[in-house]
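Only a single protein chain was left out; the remaining protein chains are all shown in position.
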Amino acid sequence: MTEHVHAVHPEPDMIQLLTPEGQRVEHPDYPLAITDDEIAALYRDLVLVRRIDTEAIALQRQGELGLWASLLGQEGAQIGAGRALRPHDMAFPSYREHGVAWCRDVDPLTLLGLFRGTNLGGFSPYEHNFNNYTIVIGAQTLHATGYAMGVVRDGAVGTGDPDRDTAVLVFFGDGASSQGDVNESFVFSAAGNLPVVFFCQNNQWAISEPVTTQSRVPLYQRASGFGFPGVRVDGNDVLACLAVTRKALDDARSAQGPTLIEAFTYRMNPHTTNDDPRRYRLASEAETWKLKDPIERVRAYLAREAAISPDFFASVEDESRKLAEHIRSASRVLPDPGAADVFDNVHVTMPDELREQREEFADFLSSLEMSDAK
Amino acid sequence: MTEHVHAVHPEPDMIQLLTPEGQRVEHPDYPLAITDDEIAALYRDLVLVRRIDTEAIALQRQGELGLWASLLGQEGAQIGAGRALRPHDMAFPSYREHGVAWCRDVDPLTLLGLFRGTNLGGFSPYEHNFNNYTIVIGAQTLHATGYAMGVVRDGAVGTGDPDRDTAVLVFFGDGASSQGDVNESFVFSAAGNLPVVFFCQNNQWAISEPVTTQSRVPLYQRASGFGFPGVRVDGNDVLACLAVTRKALDDARSAQGPTLIEAFTYRMNPHTTNDDPRRYRLASEAETWKLKDPIERVRAYLAREAAISPDFFASVEDESRKLAEHIRSASRVLPDPGAADVFDNVHVTMPDELREQREEFADFLSSLEMSDAK
Amino acid sequence: MTALSMAKALNEGLRKAMEADPKVLLMGEDIGKLGGVFRVTDGLQKDFGEDRVIDTPLAESGIIGTAVGLAIRGYRPVCEIQFDGFVFPGFDQIVSQVAKMHNRSAGQVKMPITIRIPYGGGIGAVEHHSESPEAYFAHTAGLKVVACADPSDAYWMIQQAIADDDPVVFFEPKRRYHAAKQELADEPTPLYSARVVRPGSDLTLVAYGSMLTTALEAASVAAEEGRELEVIDLRSVSPLDIPTVLESVRRTGRLVVVHEAPGSFGAGAEIAARVQEQAFYSLEAPVLRVTAFDTPYPPSRLENEWLPNVDRILDTVDKSLEF
Partner (left out) sequence: MTALSMAKALNEGLRKAMEADPKVLLMGEDIGKLGGVFRVTDGLQKDFGEDRVIDTPLAESGIIGTAVGLAIRGYRPVCEIQFDGFVFPGFDQIVSQVAKMHNRSAGQVKMPITIRIPYGGGIGAVEHHSESPEAYFAHTAGLKVVACADPSDAYWMIQQAIADDDPVVFFEPKRRYHAAKQELADEPTPLYSARVVRPGSDLTLVAYGSMLTTALEAASVAAEEGRELEVIDLRSVSPLDIPTVLESVRRTGRLVVVHEAPGSFGAGAEIAARVQEQAFYSLEAPVLRVTAFDTPYPPSRLENEWLPNVDRILDTVDKSLEF
């Protein structure tokens, strides 16, 4: 495989292992032993999560979802990071990490409830070691940090036992880097030398604000001032994201402490389906980034240089279509919430006064049903 | 004067211009043109603010103050920084900057009200361009940053006019460096290239927590990750603090943006008069730091190498005694607050409902006076 | 004069305030080119420049904290909090600095800061985008808290809030931003006064912000059934214009308070407490409240049922009248 590797490297401070043209490049610090079959599996991930995204946007247009936060353009970052996790590692997403959810085996439909307005997340973080989405910008970085404190107290770092040593991976955006919470999580993680990896998807925009509104220096540099390493990776290069995240997670598990990864990528779509980016950015910007598409480069590599079965692309396409159908049909029958969903999980032990309100609300809901039935 | 300057430099990353033994050293980046008379004036400042501190502690012991936060050991940092300010610069203290207040010509008695419990600060920040003390850790760093935004909007930076260009200097501690607000102020200041200088007195302790609880790397390094320079200065060296702060303020005024200064010093006294440091640190630590006393080195320099009048030390001593007497007698007659002080400044325009409460309270106070009079 | 939506009326009000005083600045997330996620600041950066309409870094404590510094320097910052649920990272600066600085400095420093919060639900949003946090601010001495309910009032109230030398937390009912348009009144009502919006004799209905429309709807339905409800738009949650409420209650003998926030420890409690104290013998029934339940804001598919609505208001009105 080494004959495919070229030594070109466009941006000196950005780790890249696969060029936009689909050429493997090597980086001394991030050797990546990966087979073509494994690359093909990543390709499948990339295509399928993009399809989930496409379907969700369509569902939103049809009024089936209230909102959707698209990951278009960020598939490489998310699949690279997500596939670097081991099952017992824990991941904390913000609200756009549908690709990471995919890598954690979270059913895409599970994600839709929040956007459809039938629940607020509603799943168990323990089932797939993937926390519920967090909407308050940056808050989850502290949760990840605290979780990592727990990991340390459980004696689950630095033992050398791969089934025991545990890392925590937390996602946030370029905008989030300005929040106090994110910086406090850097403080706590550095001071405690915690097994947490901060994965910042710098998609160049926080809604309408370019990253320059947040920082005048590359975001990965933030870490050094807190006393831990930061690295910028080509966020559209799934291989580089995989290699860089894997190393950071390894470091975390072996008690080397935190790492900040800045995945340099681009939000190709509006911030959410509510947004109108024509107000604040030029379409030409997206055109430029399209040339760096995270999927195209893997396809180019596979098509040109890998020994994969001839019907591979067609079979992924087929799988993608089936996934889309599944999402379309199943999402429409997502159960609407009832009184129980509103009251039963406010507390573990429901106070009497709330129980009375619950009854009142249930009565009201059934009175509506009765008048509907009339 | 250059014959006094030696090239020894104990800690490579810490700016020092006067050794603990009282020897001038030179630093290529921080040349300091200063006369012996000016150094003598700094000596006077140092002695007098230490005396204010001593008196305040005594007043607290006598029950005249509820509390006092001692600056002992930090005089060099505060006088150096304070004397670097120009009159129209603005300073934002936390709660320990009695030395900076002194440099701003704030009457020491003005500071006592807060600690005596007769007011909450109670002075005008405009009179001496020195804000009221801020007790919530780190909050004032954002105020300074916002003030600097205003300075920029007033066109008062980078004009080259020394009477117009304005810098902002804000004080905080090593513990404060962990607060979200402080890091957000770094974000805003860097992104806006604001004329603000962050002066962190790293006195090694945040109450009982050593600075290692907050950070595993030197605090001055924090700045670089936000995109502006950080520098560590010997905080017990008034000359170095003066030179380094002067340069940073000059940079700010000439639109070069923010600087973080870490003044490496030591809190010689308990955190406040309420604190008991025997619980958490060894007395020997203070003994070591005593050898680096900020006043002794200036006295040694002046006594050994400067041409000052023979009765200089005695006259400072005399002035110091008079200041102490003034504080002692005047503090006891600080006016107690009345109903007006509680209600009249809650709002600029008092709502009717509050006016009624004010009357009720005034009646209650006078009923007490009446029963006292009985 | 043409009729304006509430969003447009606020936009015009902000424009007027900026024209009237060069010290007025707007600051917040996405308020520049985007014009805010609700377009309330649409076009203002273009017209007043980036120095006066500031897209800040994404940090609410930073927004409020720098506004405090700007106020000390003599500016009048108007901070936009993008959604109600995102005011909390800035809560410390609001409660401990904005509310207290004037008092701390013995009146020497003014804090003419307006904090605009698009609040409340009913727009099908996700978590943290539909909160009604007014009671937290009303319970904080040093702050004034108001809510506009219609475009004309929004236009005037935002100007009055900005002109006030005291800090004002300004709640904008986001679900009314693009609802009914209205012509602007020629004159403002005093900012801290309640106003009788619909006279009636059988019962007093007090509401503010988003709930005023709902209360008026309920009153219309009740009128069809022969019950005349007097509807009061509270406008200011703190200070409370209790005299206006009392005057009405002394006539009607009955009071129902409506708000979107959960009921317990909400603004309705204070109104009930004061009215029962000051009009004890006038009340023919206890003061009743129609509020959201004491739960986090629900998934949006249930919000219309969870929020106070005409049905629940009418039920409660019946309860009061039948007491």
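We call the chains A, B and C, going by the order they appear; numbering starts again at 1 in every chain.
Definition applied: a residue touches a chain if its C-beta (ideal position, glycine included) is under 8 Å from a C-beta of that chain, and two chains touch if they have at least 3 such contacts.
Predicted, not measured: the structure shown is a model, and the values here were computed from it.
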Omitted chain: which shown chains does it touch? A, B, C
Missing-chain contact, candidates A:P93, A:P108, A:G180 or A:P277, resolves to A:G180
Among B:I137, B:V152 or B:M268, which one touches the chain that has been omitted from the display? B:I137
Could you tell which one of B:I39, B:I52, B:L85 or B:L120 touches the chain left off the display? B:L120
Check each of B:T35, B:Q62 or B:N274 against the chain that is not shown and name the one that touches it. B:N274
For the chain that got dropped from the picture, name the residues of subunit C it touches. 61, 85, 88-89, 91-92, 95-96, 99-100, 103-104, 127-128, 135-136, 138-139, 141-142, 238, 240, 261-262, 264-270, 272-273, 276-278, 280, 283, 285-289, 293-296, 323
It is residues of subunit A that touch the chain not shown, namely 90, 119-126, 131-132, 134, 136, 139, 141-154, 180-181, 184-185, 187-188, 191, 341, 344-349, 351-354
For subunit B, residues in touch with the removed chain: 66-67, 95, 113-121, 135-137, 175-176, 178-181, 206-209, 213-214, 274-276, 279-280, 336-338, 341-343, 346, 353-354, 357, 360-361, 364-365, 367-368
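Throughout what follows, only the chains that are shown with their structure count from here on.
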Whole-Å gap separating subunit A and subunit C, where each centre is the average of the chain's CA atoms: 37
Report the inter-centroid distance (CA atoms only) between subunit A and subunit B in whole Å. 45
As a quick test, compute the distance in whole Å between the mean CA positions of subunit B and subunit C. 41
Taking each residue of subunit C in turn, which ones touch at least two of the other chains? 56-57, 59, 61-62, 89
For subunit B, residues that touch 2 or more chains besides their own: 180-181, 184, 187, 191
